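If you scroll down you'll find the structure; I have some questions about it.
A single protein chain has been removed from this complex, and every other one stays in its place.
Going by the order they are written in, the chains are A, B and C; count residues from 1 in each one.
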Amino acid sequence: MSPIRLTRRNFLKLGAAAAALATGACSRPREAIVPYAHQPENELPGVPRFYATAACFVGAAEGMLVESNAGRPTKVEGNPGHPGSLGATSVHGQASVLELWDPERSKVPRQRGQPATRGALERDIADALVRLRERGGEGLRLLVRDASSPTLARQLDGVVERFPRALVHRWDPLHRDRSREGARLAFGRPLEPLYRIEQAGAILSLDSRFLDDHPYRLNHARQFARARMPRDGRMCRLYALESAPSLVGAMADHRFAMSVPAIEAWLVEKNAAYDTIFKDLKQNRGVILAGEALSPQAHALAHRLNAELGAPVAYIEPSERELRPLPELVQAMRGGAVELLVILDGNPAYDAPAELDFTAALARVALSVHLSLYDDETSARCTWHLPSTHFMEHWSDARAFDGTAAIVQPLIAPLYAGVSPHELLSLLSGEHKSAYDLVRETWRHIDWDAALRQGVIRGSASRPLQVSLRGFSRPKPAPEQGWQVRFVADEAVLDGRFANSAWLQELPRADSKLTWDNAALVSPNSAKVLGVATGDVLDILLGARTLRAPAWVTPAQADMSLTLPLGYGRSRAGAIGNGVGIDAFTLRTHAEPWSAGGAQVTKAPGRHEFATTQNHARMEGRELARHVGLAHIDSFASKKPNTSLYPGWPYDGYRWAMSIDLNACIGCNACTIACQAENNIPTVGKEQVIAGREMHWIRVDRYYEERRTLFQPVPCMHCENAPCEYVCPVEASVHDSEGLNVQVYNRCVGTRFCSQNCPYKVRRFNFLDYQRKEEELKAQRNPEVTVRMRGVMEKCTYCVQRITRARIEAEKQGRRIGDGEVVTACQAACPTSAIVFGDLNDKESEVSKAKTSPLDYDLLGELNTRPRTSYAARIVNRNPELKDG
Amino acid sequence: MPQIFGPPAVLGIKLSLVAIALTASAAWITFYKALPAQSGLASPQQPIPFSHKHHVGDDGIDCRYCHWSVEKASFAGIPSAQVCLTCHSQLFNDAPMLEPLRESARTGAPIRWVRVHDLPDFVFFDHSIHLAKGVGCVECHGRVDRMPRIERVASLEMQWCLGCHRDPAPHLRLPQDVFDMASKPPQDPRVRAQLAARLLPKQRLTDCSTCHR
Amino acid sequence: MSLYGVMAEFGGAEALLAAAREAHESGYGDIEAYSPFPIEGLPEATGFRRNWIPAIVLAGGLAGGIGGYLMQWYSAVLSYPINSGGKPPHSWPEFIPVTFELTVLVAAIAGVVGMLALNGLPRLYHPVFNVREFDLASRNRFFLCLRHADAQCARDFLRGLEPLGIWDVPV
Partner (left out) sequence: MADVAAPLRRWSYASVSDKIADIVLARRASWPWVVAFLISMIGTVAFVGAIGWLFLRGIGIWGVNIPTAWGFAIANFVWWIGIGHAGTFISAILLLLRQTWRTSINRFAEAMTLFAAGIAGIFPILHLGRPWFFYWLVPYPNVMELWPQWRSALVWDIFAISTYLIVSLLFWYIGLVPDLATLRDRAGTRARQVVYGLLALGWRGEARHWARFETVYLLLAGLATPLVVSVHSVVSLDFAIAIVPGYHSTVFPPYFVAGALFSGFAMVLTLAIPLRHFFRLHDFITDRHLENAAKILLACGWIVAYGYFIETFTAFYSGDEFEIAMVKDRLLGFYGPVYWTVLACNIVVPQILWWRAARRSAWTLLAVSLVVNLGMWLERVMIVVQSMHHDFMPSAWGNFIPTAWDWITFFGSIAFFAFLFLLFVRALPAISIFEMRELVLEEKKS
């Protein structure tokens, strides 16, 4: 069944070429109008429906409500009831819908690269199992990445039951072994600390990245934003020691760029700064967050210190059970002891520790089966590759970081001949059940419908445990010799699983604003030492392995240390991700997964061209992203504009407006990509980004000031005196009666005068025909938003399609639109609720209140453009007793 | 000097000028007739010769029976094969002209009707709100109850839309009349005023963003 | 055979001017003088009185200007008032440039069209072209043509002016 709206919407784009030549095509092509043959239940054409589901991107589940248009998942929203989301979404959550429709997803099973039938695969497995049966499963190994699914865990038990000597291993390149190990040292068992950041009066982050790639990042962000709201002159103060640029460091009041050993040394040696900070923590119920890169001893120490501080932190069971480590498996493989290896998801051939040489070991396995979304590096080296269903295509379940379970329900029948991990496992356990039955069995005693409706299973969160500290040795910081190399999960492509996502590749990285690339991050001082500048190439020698990587100089990096984001240099990611960036996994060992010392770094010949969306990092003394000390809030000069010659236009209906709180914004980019998904914004590719033609409607500007990083999301300001409008010769850029600055694509002839005259440069132009043509991708597009052709200007519309929907519903009921009924895509996605949108004529609306804040100011207000979008300045809360950082 | 242009030559030149003018205007008229608003798309052949005249006019079936989502959604809804078969499994259940219908129900392959009322893709029209505000079906679709084969009676050009959006009052019906093909807008100015009062201000109705996004 | 007029050829501007004056004084009503470039006083000598061109140009200018402004006012205020950059629909200062341009445009077109019309141009066929020597009228010769007069008298009169030659101009 092909939904009508889909074909209609995309005609504009398809017809573009024709129209281009036929100067406005004098007769429209005949369009078919295609009804359902069998009308599905309660499906209203043109009215989207939302289904609750969940997915794991960084080790724990993120709850989401997926918008479905005529049966096509088109957009991801957060699930307010899910602790891993709280209504917000991560950039990965937003991108997952593109992943679903990615035309390069694996479509058929392959045997040694050749298309084969699933039947043949099942026969192969059956044969192997018969042989394995006799030896009680000796030689049967399973390798999984995400083990947070209770059903999966149950099935693994089933397999082991059937094959007692079979072994289950786990490899997740973004594992959390260090913190588990730290907890084991401190408490005698692997636990996860559950921080109550909201209650913290001060935070000391030891390279913790709790806003970046922590499994609970969205929840942390929301709590952090609340903690940073000043209440009676006080607000949470953040100290950050970090070995790599992170959102945490960017938000910190005191920021210290230090290598991992330096941080541990600092923790042990207790200098003056340490004492000052510790005093502050003590007085204000502070909490210490330790990051994965730190040694288990350091984690244990942090736990002890938190205990001393009486810090707001609870301890819970990890959301997934412990399984056998990867090295064991590789050893067995190399020994030829593995007859059947089943790899559920993951891409070890690409991301396994370098010294293990997983690929070579894999060659010695008799029968290897790889279940994955893409036909990737590992698939190519396995006997069998089996396409996996996307999480929007299958039934499953997943646990959030706090243990809360959620049902993963499909929104669409599998697009290709894929199977879910559960179905593959049921093959091994010999029960041959559908994923649905398996999941139902796991959750026999719950209110199933409620669980589906709410997207969470009530009361499934793990209980905080009573813990008692044990004695353990203090960390012995490794003496710093040579260069430190720091590995981090890339904020966009993570461990490489999103390498083929054009949205994420083109998403400007928070600190560097770099797209379509990764780089060796270097501090300015180190760059001087090496005699390199951004774009020069470095040779990195670590242990016996070398890597050549382009350098990127950033002030947020620690001296004498490099940061290498993981997840690039893929060879079988797909047309989008192949050959993008450099592969840092080639340097990464199992023993030193996050930070390795003793590296040699030298300048190599050649230059590398980066594609960045922001070429200038300083504000040049202009008051753009403004900030103010906590003590001086009242003396903040808002500088609202003055009078005008012309009488103002009356807006007596609605007056839509937006307020963006720079004190809450952590620069995570969720708004940018959410907007991209909602508004059918194309990606343009590296060359076009270099040419300065990226299309994002809301960009997050990043400025450096002293040691501080300032973020400022910049959508269209919807000026009441819009400079873009009076210069447009054809009334394509005009104001509507509710104060929206609307861009009428079908009227635009592309003079680009509007962009020339826009002081905020938020307008985007289709210099070429940027829309991708693959049919699959058309299915993802939002039918409520026109797909723009080449040669027209576009920009933020305040999500006019959402306003219209709300207005029509309200008008049908003969009432006004209530506050909060219209939520823009960026606002919905924002983890910290930094963006507020609403009607200024409603004095009670959130946005009206936000604009009464003493910190509210207009960007470039002195130009008297009268923007409807205004900002609340960021509040800096420095410790008067602490000078440095 | 000998004359370069004798009287006949001059006459010839004049005639050819006239000829050029005529052909030009003729060309323009043909082009204009080819524009979507005027073009022959008005009443195309359909896979099944469905007669609104018969179903609506003679049988008196309500619009909403087939176009079920017209009051709830932007899209009026085109009946699925099942809906047709609720009757046609009994009536004319072996009529050859209904074969496509039965096949669709059998195979699940949808019937591909030819779109008659086709708006450009950058125009966002919502049936439900128009009905809710008293714009009757007949206002845009004409007397379908008299159409053996569905045809387009309105140009669907922007100026045609604006005509109503600028001055809606004369086009509004009482809520109970919107689906009534024979109904007329109330003549009583007070009633008209009441109906018009339920609308958004004219400025809003003629905003670009009302129809274009 | 019927005659368009009788034509005399002169070698210089002065000669033609003198001839034209004399013909005028001796009562020839319908005189046409042809020269390769404009000669001061010649039109008056041939009885040219009223020049309508300036009036036509003025009228054109007024029409263009007023029409232009009204067009802008109608479209921006009456037909489809649109909020553009918060400026009022009737932003008269911004209507000035177009108004000015249209004033000039229509005035110029009116002037040229008027000139051609009053001169009865284009006229590709004309009796005077029947005179073989007339092609010099666009080079270095000057012609005087007496019309609606008794041919014989005209010839005699012209001969008195000592022209380079005299011809009958057939219709």
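Definition applied: a contact is a pair of C-beta atoms (placed from the backbone, for glycine too) under 8 Å apart; a residue touches a chain by one contact, two chains touch by 3 or more.
Bear in mind that the values here come from a model prediction, so they are computed numbers and not experimental data.
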Task: Contact partner of the left-out chain, one of A:329, A:587, A:716 or A:748 - done: A:748
TODO: Write down which of A:114, A:615 or A:813 is the residue touching the left-out chain.
DONE: A:615
- [ ] Against the chain that's been left off, what residues of chain C make contact? List them.
- [x] 13, 20, 32-39, 42-43, 45-46, 48, 51, 53-54, 57, 71-72, 75-76, 79-80, 82, 84-85, 87, 91, 94-95, 97-98, 100-102, 104-105, 107-109, 111-112, 114-116, 118-119, 121-126, 128-129, 135-140
Task: Positions on chain B contacted by the hidden chain, ascending - done: 1, 4-5, 13, 37, 155, 157-159, 162
Open item on the list: Take the complete complex as the reference. Which residues in chain A touch the chain that isn't displayed?
Closed with: 19-20, 23-24, 614-616, 618-622, 624, 688, 691-693, 699, 701-703, 712, 714, 723, 726-731, 747-753, 755-757, 759-761, 763-769, 789-793, 860, 863
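The rule is short, and it goes like this: only the chains that are shown with their structure count from here on.
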Open item on the list: Can you compute the centre-to-centre distance for chain B and chain C, using the mean CA position of each chain? Integer Å is fine.
Closed with: 57
Open item on the list: Based only on mean CA positions, could you tell me how far chain A sits from chain C in angstrom?
Closed with: 80
Open item on the list: Just the number, please: Cα centre separation of chain A and chain B in whole Å.
Closed with: 46
- [ ] Can you tell me which residues of chain C touch two or more of the remaining chains?
- [x] 82
- [ ] Can you tell me which residues of chain A touch two or more of the remaining chains?
- [x] 731, 734, 736-737
Task: Parts of chain B lying in touch with chain A, wherever the complex brings them together - done: 31, 34-36, 39, 41, 44, 69, 72-75, 77-83, 104-105, 107-115, 118, 120-122, 124, 126, 128-129, 132-133, 198, 200-201, 203-204, 207-210, 212-213
Task: chain B-touching residues of chain A, taken from the complex the two chains share - done: 1-2, 4-5, 8-12, 26-28, 30-39, 44-47, 653, 731, 734, 736-738, 740, 742, 744-747, 784-787, 797, 800-801, 804, 808, 811-812, 814
TODO: Provide the residue numbers of chain A that touch chain C in the complex, in ascending order.
DONE: 644, 646-649, 720-728, 731, 734-737, 866
